[in-house]
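First, the structure itself, so that you have it in front of you.
Just one protein chain is left out here, and the rest sit where they should.
Chains: A, B and C, in written order; residue numbering restarts at 1 for each.
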Amino acid sequence: MEKLKVAVAGLGRIGKIHLKNLCRNFPEIEVLAVMDVFDESEAIAREFNIPVFVKDFDELLAVSGVDAVVICSPTDTHADYVVKAAKAGKNIFCEKPLDLSLSRVLEVLKIVDESGVRLMMGFNRRFDPEFKRIRQLVEDGSVGDVHIVKITSRDPAPPPVSYIKVSGGLFLDMTIHDFDMARYISGKQVKEVFAKGTVMVDPEIGKAGDIDTAVITLTFEDDTMAIIDNSRKAVYGYDQRLEVFGNKGMAIAENNFPNNHKLYTHAGVSGDLPLHFFLERYEASYNQEVREFIDALVSGGDMPVDGKDGLLSIAIGLAAKKSMEEGRPVKVNEILG
Amino acid sequence: MEKLKVAVAGLGRIGKIHLKNLCRNFPEIEVLAVMDVFDESEAIAREFNIPVFVKDFDELLAVSGVDAVVICSPTDTHADYVVKAAKAGKNIFCEKPLDLSLSRVLEVLKIVDESGVRLMMGFNRRFDPEFKRIRQLVEDGSVGDVHIVKITSRDPAPPPVSYIKVSGGLFLDMTIHDFDMARYISGKQVKEVFAKGTVMVDPEIGKAGDIDTAVITLTFEDDTMAIIDNSRKAVYGYDQRLEVFGNKGMAIAENNFPNNHKLYTHAGVSGDLPLHFFLERYEASYNQEVREFIDALVSGGDMPVDGKDGLLSIAIGLAAKKSMEEGRPVKVNEILG
Amino acid sequence: MEKLKVAVAGLGRIGKIHLKNLCRNFPEIEVLAVMDVFDESEAIAREFNIPVFVKDFDELLAVSGVDAVVICSPTDTHADYVVKAAKAGKNIFCEKPLDLSLSRVLEVLKIVDESGVRLMMGFNRRFDPEFKRIRQLVEDGSVGDVHIVKITSRDPAPPPVSYIKVSGGLFLDMTIHDFDMARYISGKQVKEVFAKGTVMVDPEIGKAGDIDTAVITLTFEDDTMAIIDNSRKAVYGYDQRLEVFGNKGMAIAENNFPNNHKLYTHAGVSGDLPLHFFLERYEASYNQEVREFIDALVSGGDMPVDGKDGLLSIAIGLAAKKSMEEGRPVKVNEILG
Partner (left out) sequence: MEKLKVAVAGLGRIGKIHLKNLCRNFPEIEVLAVMDVFDESEAIAREFNIPVFVKDFDELLAVSGVDAVVICSPTDTHADYVVKAAKAGKNIFCEKPLDLSLSRVLEVLKIVDESGVRLMMGFNRRFDPEFKRIRQLVEDGSVGDVHIVKITSRDPAPPPVSYIKVSGGLFLDMTIHDFDMARYISGKQVKEVFAKGTVMVDPEIGKAGDIDTAVITLTFEDDTMAIIDNSRKAVYGYDQRLEVFGNKGMAIAENNFPNNHKLYTHAGVSGDLPLHFFLERYEASYNQEVREFIDALVSGGDMPVDGKDGLLSIAIGLAAKKSMEEGRPVKVNEILG
């Protein structure tokens, strides 16, 4: 079988993970070219024996034979790159979010749609073994009808304030994953959002116009609910838990740990902290999402996360922002228009 | 030392528990009399060698030498009995809630206050070993400043619809415990409530004007938050969990189980369900709350849960009700006036 | 129904527990008299309103109307008291062990047998909810045929050396419970014992001729095996665990804790130590064993732990002692003759 030819744009933290996975774990793939604006990234390309390294996205698209592009560049480039790739007829894997502006997202999705190329959004947590197992327990009926979804999502430490300023805010930068998770796990659409946020971690975050601690209530179209709680700083590390309660049972996904040891001493029973952050915690998910992207490309089946999923998470995020600002629940349709 | 003389009003489920504890586990107490409207309860009085059994609360108060009354009769008698006991100069332990009407509660508390007797409200969960331990971890600074409180409180099965009709609704009947817990665990006052509720368990509950599934967001005065989720029916039994997240750590209280066994078979790893319902789950708490009531009486120290605690839980409950009805966050001060 | 009349001999730690249970939790029982050699114990009798307090076992037996005696006096009185009680026609509950000498045990059991009274040995751990649940999983076939039994039994701290000197040694004082548990859980008879012991906790224990750390392998009659490990000192408290492995599965009983909380901080995840020692850990079992003793008396059914059970645990203990001394596996039949 002929190998699928891929190009990768952006060699930051996530870009490097995808590149490594593509090169080492997918014999059916060939990475033809990588692009990054920094000269230093050329060394990475060389390490993985990638024949072409460029610094411009147009040049990347111009490399002969590319079937699909994997876009891991900064958020503010996503929309442009997706549009260019779509117009060039390349299938696309794009990290979330597509853009922070809803109108731009709608515009981009229209272009993608018209182009006929296929687009997958990189909501990697859907591919995490813990959460996938919970989803499966919902799908196979073990949990029954879903009444309540609970998501805890806390980071070990906030990003630099400089990043926060351009992040789109906590709801679009961090909670967006949880909005997608609430939809994925329940299989339901979100109707209304009520969000409360505050600054407890670092006043500088507040000065930058953002919050660092939040609690969000989502109401699904059938009036069942999800609750999400976020913090930019859990001193004990990355806290990623999920619970689904239904009329037949409850399924819980606990945190993942580097090992399961317990130490009993006169001082108590203790164990190690959870896996530190997303690179460790979601390592398997990054590989699995690329696996399913490729499978969908090859099989022609549905993309496991598509442009509409990307759009809806952004709309929920914008509703959360508005809810917090106006102190009232906000319908997602107010945002989508 | 002379024994403290106690009278008990109401021998329903909770009344029997208190009577048994008072008779068996408190050598420093003597139960002089019990009162219940049902003839059948006389047998219980006899089983515990209680010298006096009456069917009328005034008669109970008239028994010579009573220092304190323990009120476990139906909710709609609480206010009257407390007023009578206060006027008779008896110290009072009263099951929650004092009344479903805020103005009546305020009236009663005023009378209690003027009478000089001492009143403890029976929020038993504060005395549960699990939750007490979490509170201690907050108090000793292990958790640091509290940023988020999470309470899960689900019953194994709904009460009869006839009961629901007079219960005051889910928020005043069931969530009232969680409102008190949020205040107790955090040591903070609630400023605002946003509540969403729906009917997922039994349409008859909806017809009775109530809900059976709810998610409530509380905002404390310092803008930190608590989230509560309730269901009238968890098929796996009584689900009572608590989590406190702060800037120094997180403390979690898990469910209690009849045993810790695990069975590994070809089908998976399994264990028993949590303790079935409140009588089993909170057995220790019922004893401990009476312990602390007596200690406060004897020492003259503060009551661990006082009338104001009772008042505030009701006010939060009424705010939740209004929030759900009007689809907006409601300030507790709107209720308290 | 007429109440069963009971007398209690010995008001040490266990005696007080049994007395309290008998007085408070068994309305169908009346404790007519208690006996203890210490004057101070009279106050305890008075606290529980026991009409008769004596200092001599014969006097206790002479109290009119006693149906059964509960013997909780020191080990070296057990045999005498049981013989006297049997000859006086009283049913007997006796704490383990009957005696440290096998010939004396055989002699006593013969007398009991001839007297026609009924004898239950106080192996309380059989009545622990954790272990009872495991036994039930063996009985109902969940575990299948039992291949391996594992018992961990470690004390939080050694008793005084003065006690160790008269204790009969670790195997007869401490492991005897585990020998009984191995038989109870598996439902099998022990054929051979191999024991290794050493002094790691306190050299004084060694000077007293005993060991404080041991590992024992039991071989059942069907050649399946049990392994027991003991220590006189686990700095983290009382360690009581059990595991049964069979051809259909494995059942594990974990330690019991005062609460299930977990604290996450930057230093790790921690929880409280197990319940400290046998009084806390086996509280429920002491009540339950008396429950089943009474039920057997009333119903006329089999005693849940009989004299033969007492005999066999002692025989296994003596085999363990011999095995350690001679450095070879010893058949229980070598001991029983």
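Just so it is clear, contacts are C-beta pairs under 8 Å (C-beta built on N, C-alpha and C of every residue); 3 or more make two chains touch, one makes a residue touch a chain.
On a predicted model such as this, the values are computed, not experimentally measured, just so you know.
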Touched by the hidden chain, restricted to displayed chains: A, B, C
Candidate in contact with the missing chain, chosen from C:A43, C:V166, C:V235 or C:V298: C:V235
Sole contact to the chain not displayed, among C:F194, C:Y238 or C:Y264: C:F194
Residues of chain B in contact with the chain not shown: 234-237, 239, 264-273
Interface with the unshown chain - residue positions in chain A: 24-25, 27, 47, 129-130, 133-134, 137, 142-143, 248-256, 258-266, 272
Those residues of chain C which, in the complete complex, touch the missing chain: 144-145, 147-148, 150, 152, 154, 194, 196, 198, 200-201, 213, 215, 217, 219, 223-225, 227, 229, 231, 233-236, 239, 245, 247-250, 327-329
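As a convention for this text, only the chains that are shown with their structure count from here on.
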Chain copies touching (chain B, chain C) - same or different residues, decided at half shared: same
Between chain A and its twin chain C, rotation from the CA superposition, multiple of 5 degrees: 180
Distance from chain B to chain A - Cα centre to Cα centre, in angstrom: 42
Where chain A and chain C are represented by their mean Cα positions, the distance between them in whole Å: 58
Separation of mean Cα positions, chain C and chain B [Å, integer]: 40
Residue numbers of chain B (touch at least two other chains): 248-250
